[in-house]
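Only one protein chain is missing from this complex, and each of the others stays in its spot.
Order of writing sets the chain letters: A, B and C. Residues in each chain are counted from 1.
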């Protein structure tokens, strides 16, 4: 066990997995010589060579598209997208090929591609460095999506993604890259995809979140004078539906928190599942605390856009008083 | 009034709007010389010239990206994407610019771009000619989305989109391009965005749908021995939330039907709205009848994938027996 | 000052016109090789012509015709070793025939039947690519990967003139160049993208000029001359194996058929030009060459054509003998470990359809 920041845990996972499996290869913009703009890939080029930690040309569709071919040559590519909003040029390859190619071969060929990127707002950056694009990924068939909120999970989920036979997108909460710090198991550490983490147990109300919204919910739970459960989903696809329904059954009151714009965000999917499968358990409406259906604002006012402790507490109170 | 097929109504709208406003310009792959692979733009090149109905190079991001510049030059570009799944290369321009540029100018410059494309399955085509991509568009801030189910609405919604100061995506149900036939008003005909259409009134249960799923729901309503309401949303963004909630309040039982994969599909958004704002009206769970979270299948089995009358009826019965 | 990586603009040709232009020959190609090439062309031609018939009979779905492109396809593939990979577009849907794939597999693909699925590793042949140009980065990645593994295998990807306008082509070609990937970028310039003529696709005087921008060699061949295509591809492949990276080949052809069975080309195409091109079609040209060389007699020709016809007859029979796929397939193969929800979805679907 060692105490690490979240981004250091990502770097640790990459070292361990590349060490373990010679077919693992990291590619992306500036991942090599500089070790990545967030230093997530620092040290990999020196340790494993320029052929296994590759500075690619500036072309996201080229990165993901060539990763498909690398899989056909037996590699397990780990693609870095430098920022959330700069992953959009790769959506075409993702939707038309990455999510479909295994199916297209009748399951006879696998495409163990990992796509990892820093995501989310609050970092006082110019526009398009703040997006939460999970919906585009989660909605796409054939793609798994995980979003860690702790250093240990950042390592374990990334390791699971790299070892997974299918394409997995890992969104890393850049806001807490160097604020979330915690114990991270040394060496091999895998957190199975599809298992939620009960960050905090409670009986009156459930706050469901992932990524950078988990610490927000934990602070909100502290601020509430009620017994509040905080469910950290960790994996959006596959989803630990059992954990969601069990918590809803326990508390009967659910607030869903997401940073992304509201319409068709992941909280909508969770609410739909509750409306179908937990209706009789619900003692109050299902509330969503989300980003808004607008372009992510300039950073002087971004804190008001981001779901905050105050907004989560307010939603929770409305349910508790319902 | 004239009797027209849905695709003829689209063509009619384009003629009327180009005639009305010299700044309207149609661009896309094969829209000119051949009049479009579905003939939606037939006659425009002869009538308005090759500079106003433009066969572009084969590059979707180029089409949408140059449309942004055309707006800056005072045009109202109508971009055709040849098929649903071939619109994905333009998602980057859509998300990073089309949905944000007006905001970026403090509202001082408008981007009246219309993106229209045939969408949906059931047409016995090779892969990637069958997608229902509305989630990618609806989730994107700054973008409006409308999906007609009748010839009259196909004309009216497209006209509204072309006249709208903001970017609008129109998804046209290709499955019913030449099967849905109906009265279409001659000349100028505009159907305001954001107003749902009560396709059928009922008191026991509500079927909510759009596009090619509306006729499916109407047939399902026929097959049910209950008083079934069919709500044709027509416009997904802005959504006629009042019509949705009013219908849910009337019937207390709601089935949401969408062709797209389930996770984070538009039905999830509708269910989330109901779970928040109609909980006390609901007499039964909210059910979704959707495509599955898999690549759209080969056409020999596509009918089993598509939401069918039988599946809608089954879901409705379960709610009526709840 | 001229670029130092000039693209070869002249059309490479080997086959003469049986008149003023003399026949050339390709070093290293023996009689057997010449006949193998012919067999491949005839098989491709037969597949294509039969498919158009099958479509009109409602036995296959919409089909992308490649009549007239057989020389380009066969010439290129014959220049490859079996462990070299091929990345086709829909226009080369039957290219697997040259790798021993049963016609039934390809016919099944066009019948929308999962028997049209195959494992790319079985033939070193990627799946048929439907979205334009998106296979180019795949081919670049495979070729790059082979180099990283120290293997000698190369990759070849087919794409059209229209495809050169797509960002995916650009990014893939540049990746291949930067990674020194052993890749043959084979552009089938049939001068049309559905109804869009080359003149509306690019201002480049020749598509081979695109090679210059990637700092890679480019060459231009008569795509109707199977031997010229073979030779150009062989050169490109040996460059690749020698670690010199990708090569761009522009094969100049003409789309004498409609884009696909669904398309009505009369609306936009120059029918006289089509007639000219048809009169000069590639299989006939090669037959003339072989006859002049005394390698092909009408008996052998009939025999080869009969073989191909028989193969297709057997192929369509086999494809039609495939049992209708079970709807359970909808939920298979998307994931190695499908979520439990798939079982539930399938069970519900069966219940609804059965009851």
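In this text, contacts are C-beta pairs under 8 Å (C-beta built on N, C-alpha and C of every residue); 3 or more make two chains touch, one makes a residue touch a chain.
This is a predicted model, so every value here is computed, not measured.
Under the touch definition stated at the start, the shown chains contacted by the missing one in the entire complex are A, B, C.
If you put the hidden chain back, the residue from B:26, B:42 or B:70 that touches it is B:70. Contact with the chain not shown here comes from a single listed residue; of C:152, C:202, C:238 or C:309, that residue is C:202. Within the full complex, the residue among B:62, B:118, B:133 or B:202 touching the omitted chain is B:62. Mapped onto chain B, the interface with the missing chain covers residues 25, 51, 56-57, 59, 61-62, 64-75, 89, 92-93, 96-97, 99, 101-110, 141-142, 144, 165-166, 194, 238, 241. Annotation for chain A: contacts to the undisplayed chain at residues 29-30, 32-35, 37, 55-59, 61-62, 85-86, 88-89, 124-129, 292-295, 297-302, 304-305, 308, 310-311, 314. The chain not shown here touches chain C at positions 1-10, 165-171, 174, 177-178, 180, 200-206, 209-216, 245.
Definition applied: only the chains that are shown with their structure count from here on.
Listed by label, the chains touching chain A and chain C alike are B. If each chain is reduced to the centroid of its CA atoms, chain A and chain C end up 40 Å from each other. Within chain C, the positions touching two or more other chains are listed as 114, 130-131, 167-168, 334, 339, 341. Those residues of chain B in touch with two or more other chains are numbered 85, 88-89, 127-128, 292-295.
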